[in-house]
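What you see is the complex with one protein chain gone and the rest in place.
By letter and in written order, the chains are A and B; residue numbering begins at 1 in each of them.
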Amino acid sequence: MSNYTIDNFSSLATWFDTMLNDFMPSWLATTVECVLVGVGLLLVYSVLALFYILYERKICAYFQCRLGPNRVGPWGLLQSIADMFKILIKELIALNHIDKFLFALAPYLVIIASVLCFAVLPWGNGLQIIDFNIGIFFLLACSSIGVLGILLAGWSSNNKFTLIGALRSGAQMVSYELSVGLSILTMVVFAGTMDVAKIVEAQADHWFIFSAHIPAIIAFVIYMIAGTAETNRGPFDLPEAESELTAGYHTEYSGIHFGFFYLAEYLNLFIVSGVATLLFFGGWMPFRVAGWDGFNEIMGYIPSVVWFLGKAFVISFIIIWFKWTYPRLRIDQLLTLEWKYLLPINLVNLALMVWIVVEGFYFGQLPQ
Amino acid sequence: MANLQEKVSRLFPEATFEEGEILLVNIPDAKLHDLVKSLRDDCGFDYLVTIVGMDWVSSLGCVYYLTSSLSKEFVSVKVQTTDRDNPMIHSIADLYRIAGIYEREVYDFYGIIFINNPDMRRLFLNIDWVGYPLRKDYDANPEINPVSIENERQTDHTDSWVEQPDGSIKHERPRVFKEDDFVVNIGPQHPATHGVLRFRTAVDGETIQKIDVYMGYIHRGVEKLCEDLGYMQTLHFMDRLDYFSAHNYHHGLCLAIEKAAGIEVPRRAQVIRVMMDELSRIASHCLFIGTFCMDLGATTMLFYTLRVREQVLDIMEKTCGARMTFNYDCLGGVMADLHPDFVKDVKALLEVLPKNVAEYNKLFTGNVIAHNRLKNVGVLSNEDARSWAITGPSGRASGWACDVRKTHPYSVYSEIKFDQVVRTEGDSLARFQNRVDEILQSKGILEQLLEMLPEGEYCAKVPKVIKLPVGHWFQVVEGCRGLFGVYIESDGSAKPYRLKLVTPGLPAAAVVDHITRGQKIADLITIGGSMDYIVPDMDR
Partner (left out) sequence: MEMRHVTAQGIPYEAWKDNEYIEKLVTELQESGTNVLVGSLDKLINWGRSNSLWPLTFATSCCGIEFVSLGAARFDMARFGWEVARASPRQADFMMVAGTIVHRMVPVFRRLYDQLAEPKYVIACGSCAISGGPFRKSYHVAKGIEDIVPVDVFCPGCPPRPEAMIYSIMQLSRKIKVERFFGGKNRQESQKEFLAAHPIEDVAAANID
C-alpha cells in the first residue's frame, strides 16, 4: 500500500507478524494474531457503540433545543458507560411459554451479523481485518443474517406485539435489501472489483461520488434511504415503532440481551455510514486533488483512521437528522416506496452506470 | 318552544311538560322511542347531548338532552321507572349511535337496563362489581368491593335484552368478537393511548376489523364525590378531568351554579375568565400537536410545541399560582386579580405565536410523509359526527359547525369577532389542521380581550355556603376538545343532589371503533391521536 497518509498500518502489521514468527511456530503465531484481532475488534465495537449512543443522544438534544446528557462525567461523556454497567447486571427475566433456545439465540445472531460486517470496513491505510477479493459480497451476505435474528426474536417471544414487529421487519428488510444491494452493485460495476482495498485505492484521486457523477449521486441517495430502512431507524422504524408496538420485536428482552439489540442498532448505523464512506467517499482516503501535490501532502498529515471515522460520523449525522425530523411511514407506504419507486429507479440507474462505464464518460481512471 | 310543546302534545297526548329554561317533556317509557324518533326526524333534534341517569329514591330514570344543529334549541326528555330491583327502559341506541355508550354508562351507575341495546356490559367498573355506585342507597363499604391485585375476570360475551314481537323481554348473550378473530390487546398501558385506555383490536394482518373499547382504568367517581361536597368544593375536580381545559371546565361549572343561584359576575371577571379559556386552548392545542406528531414518529415537534406551552403556563402561573391545577375561577368571579405583568406577557406570547405556527406547518403539515399518513385516514362524515356527538375541533373537521362559543354564546363571547374553523374533509388531516388554525383564532380573541379588559371588581360578594333552590339546570361551554356540559339537580340543600358532567372525551373514544374499520394498525394511532381524547376526561 502506498503512502497516501502518514500512518501506514500495513508495515506495522508486517513487522508484528515477522516478530511473532521469529520466536514461535507459525500456527501459534496465527492463533495469537487471531485472538488479538478478535479481542481488539470486540473492544472497538463496544467502545464505538457506546460512543454512538451518546452521539445520537447529544445530537437529538440539540435538535430539540435541549442540552442532552451533561451530568455524568465531563460533558456527560460517561453517560453511556454508566448505562452499560447498569445493563450488564440487570436481571435477565426467564420467561415461560417461549422457545428458550431461540429466544436466547436471537440477540447473538443480530450482534454476530453486525460484528462480521464491522470487520470488513477499511479502517485505515492497511488497517483492515478481512481483506479478500469478494469483500463487498461478504458484507452483503453477513448483513442479511441480522434479519434472521430479528425474526427469531419476534417469533420466539410468544407475544403478539413482537410478532407483528418481526413480520414488519421481515417485510421491510427483505425489500430494502434489494435497494441496498442494487445501489452497491451500481458502484461495483463502476469500480470493476469487489475487493474493498482496491475500491479504496481506486479513489485516490477522485472519490467515486465525483468521478461517477450523476449515477453515483443517485445511487448514494437511494443507498442512504435504503440503508436507513435496513437499520430500522426513523422514519422507517416500524419494527420497533414505540407508539404502535411498545418496543417492537425486542419487547420481551431485558438486561444484556436487550443491550445486544441496542448496541447492534447503533453499530449498524455506523456500518451503513462506513459502507457509504467506502463506496462513495473514498473510505480512509484523504481528500486529494490530482496534480495539487502540496495540498495532497497536507491532507496526508491527517491520519487515515481519522479520515474514515470523520466521514462515517458525518454520514451518520445525516441519518440521525432524518430520524429526528420525519414522521414514521406506514407499512404499505413503506413497501410502495421500495417496490414502486426505489427499485425501478435503481435498475435504470444501474443501466446508466453501465453505459457510462462502457462509453468512458467519467473522470479519472478505473482500477485495473 | 311553544311550537314544540304544541307539536309534541298533539302527537303524544300522554306527555306532560315542565316549562323552564329548557323545555322538559315527561313521557312514559313505552312511548320514549317514538317520541325521540319524531323529535329527531320531524323537529331536527339530531344531536343527543347526554343521557343523565337519575335516582329520585322513589324512582329511577333518565333525562335526555337533545339539541338541533340548525335551530340550536335544546329540549329534554324525562323517563322514570319505579321498579328498583329490575329497572328497564327502552333504548334509543338505534337512533343515535352515541346513545349505546351513554346507556352503558347509565347501566353501570344505576343498573337501569336498556331494552334492545345490543351491548349492555358495564362501562367503567369491572363485571364483578357489587352494586350501582351512583344510586343513593349504594353501600360504599370497601369490604364489598376490595382492591384486588388479581386480574379481573374477562368475558368474550356481552349481554343484551331484546324485546320480542309479543312484548316479552329475552336475555341474549352474543359474542363480542367472532370465534376465530385474532385479537390484539392494545393498552391500557400503551404509549399511544394517551393514558390508560384499552382497545381490544381484532386484526387481519395489519388491517383492523373491529375494536372493542374498554374504559374505566382511571374512573375516579367524580360525580359521586361531588354529591357529598358543597358547591364551592366541587369546583376543584374540574381541574382534574380534562387537565388541559381546566379553566374552561371551571368556567362551565361556575356558570351553571351562578345561573342557579342568581349570582351576577363582574365584567372584569368575565373577561379574565374568557382570556384564561383562550390561553388554555392555545396551550392545549400546542400539546395536542406535539403528542400527535410524536405518535406519528416525529418526536422533535413535541419539543417545539411545548416551548410555547411553557410560555403560556408561565403566564398562568404568575396569576393563578399553579402550572396545571389552577382552581382559578370561583363562584362570582375569579380567585385573584391579574398579575401586573399579565398584559405584557400575553402580548409577548401573541407576537411569537404566528411564527411558531408557521414553523409547525413547515416542519410537519407540509411534510409529504405526514400528508400520506393523515390524508383520507379515519374519515368521519358530517352525519356520523352528529350521531356520534363528536364536538369540538374534531366535529368541525367533519363540516359540523358546533362551536358552543357561537351556537350558545356565554360570558363575553357574543361581543367578540372570530371565525369558527370548519373543514369538510372529516379526515385526520382536517382534524389536525383545525386545531392549528384555532390557535390563531384564539390569538385574535385574546387581542380583542386585551383591548376591552375593564377595570373593576374581579369577584362578586358571594356567601360562604351556597344553597341552590330546588330545580335543575343545564349549562354548556366549549372546552378545548368540544362541548362540556354540566347538569345540576338540587334538592334545596348546600350540596348538589346530582351533578352530571358531559365531556367530549367519551364520544371521541367511542367513535374510534367506527372510523378505524378497514384501516391499518398504524392508522389506529393516527386516528386515536387526532380525536384527541383525554382519558380522565372520559372516565371522570
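Keep this in mind: a residue touches a chain if its C-beta (ideal position, glycine included) is under 8 Å from a C-beta of that chain, and two chains touch if they have at least 3 such contacts.
Being a predicted model, the structure only gives us computed values, none of them experimental.
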item: Touching partners, among the displayed chains, of the absent chain; value: A, B
item: Chain not shown: contacting residue from B:51, B:79, B:186 or B:287; value: B:287
item: Which of B:17, B:56, B:161 or B:303 contacts the chain that the document leaves out; value: B:303
item: Omitted-chain contact residue, chosen from A:65, A:298 or A:314; value: A:65
item: Positions on subunit B where the hidden chain makes contact; value: 124-126, 133, 138, 140, 145, 147-157, 188-191, 195-196, 216-222, 224-225, 228, 236-237, 239-240, 243-244, 287, 291, 302-303, 306-307, 309-310, 323-325, 535-536
item: Contact set of subunit A toward the excluded chain (per top definition); value: 57, 61, 64-72, 76, 78-79, 81-94, 96, 242, 246-247, 250-255, 258
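Assume only the chains that are shown with their structure count from here on.
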item: Gap in Å, rounded to a whole number, between the CA centres of subunit B and subunit A; value: 51
item: Contact footprint of subunit B on subunit A as seen in their complex; value: 60, 63-66, 160-161, 164, 168, 234-235, 237-238, 241-244, 246, 324-333
item: Subunit A partner contacts - residues on subunit B that touch it in the complex; value: 182, 184-185, 190-192, 206, 293-300, 303-304, 307, 363-364, 367, 369-370, 372-373, 520-523, 525
